[in-house]
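Here the complex is missing one protein chain, while the rest keep their positions.
The chains carry the letters A and B, assigned in the order they are written, with residues numbered from 1 in each.
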Amino acid sequence: MNSIEPGLEARINEILRDPENAKTGTTTDDFSSDLQSAIDGVRNNLEGADQAATNAVIGTGSPHDVMLSLTQAELSFRMITQVRNRLLEAYREIMRMQI
Amino acid sequence: MTGILGDPLLPWLQSALDLSYKRQGLLNTNLANADTPGYVPRDLEFNDYLTQMLQSQSEGMPSGPEPTVEDRPGPETGFDGNRVNLDDEMMKMAANKLLYELVSQVSHRKMALIRYAIDEGGR
Partner (left out) sequence: MSLNVFRMIELAGGALNVQRTRLEVASSNLANAHTTRTADGGPYQRRDVVIRPVPPADEFGSMLSGEMEQAPHGVEVKEIVSDDAPPRMVYDPGHPDANPDGYVAFPNINSVEEMVNMITIMRSYQANLAAFSSIRDMARAAMRISSSSV
């Protein structure tokens, strides 16, 4: 079970399947904007988590708000780390094949 | 708030927790005012809203109007206008607390599962 956003996963698979034709160009333009919005999403989640943690100390907000925000921030951060790892893998594959 | 996680259940869990938490506040206030003259107990009904939210999500439609706080007077005791029935309020409170704890547990499992998928699914 893999919960990386379907669009991203499709792009990564495209690159892996046919690395010779996976040049920088239209495909990767879409991919980089997908990646950018994913990163923005992670940043929003992290900021939301900061806010929730502050709220918890001040005394506004409910206990589940804090925990859900923190956990979602953690998970989306983990996810983007995995995406980065896969990108690195894909890059190395491509580099190996160009010998 | 889900963004990259993209799981449709998470907003629903958030709503369920928000609503039952709000309701618990109302029920606790009712109990605190069990003897206040003129006090009328209040409540928040959200079962239909949550059910409909699940259906709307699968059909891609927006969910209905949000639940509102309403008065729920118990029987008149004839003394000072207080309308709180202690037993009713306590039962409602116990049931609602259980709901919150249950949804919390579900949220926990969901998060743990996603975490596992992210960590292990990368292989």
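FYI, contacts are C-beta pairs under 8 Å (C-beta built on N, C-alpha and C of every residue); 3 or more make two chains touch, one makes a residue touch a chain.
Just so it is clear, the model here is predicted, and its values are computed rather than measured.
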item: Hidden partner interface residues of chain B, rising order; value: 17-18, 21-22, 24-29, 31-37, 39, 69, 86, 89-90, 93-94, 97, 100-101, 104-105, 107-109, 111-113, 115-116
item: Touching residues (missing chain, whole complex) on chain A; value: 59-68, 70-71, 74
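In this section, only the chains that are shown with their structure count from here on.
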item: Separation of mean Cα positions, chain B and chain A [Å, integer]; value: 32
item: Residues on chain B engaged by chain A in the complex (per definition of touch); value: 1-7, 10, 13-14, 17-18, 21, 100, 104, 107, 111, 114-115, 117-119, 121-122
item: Chain B-touching residues of chain A, taken from the complex the two chains share; value: 1-5, 38, 41-42, 44-45, 48, 62, 64-65, 67-69, 71-72, 74-76, 78-80, 82, 85-86
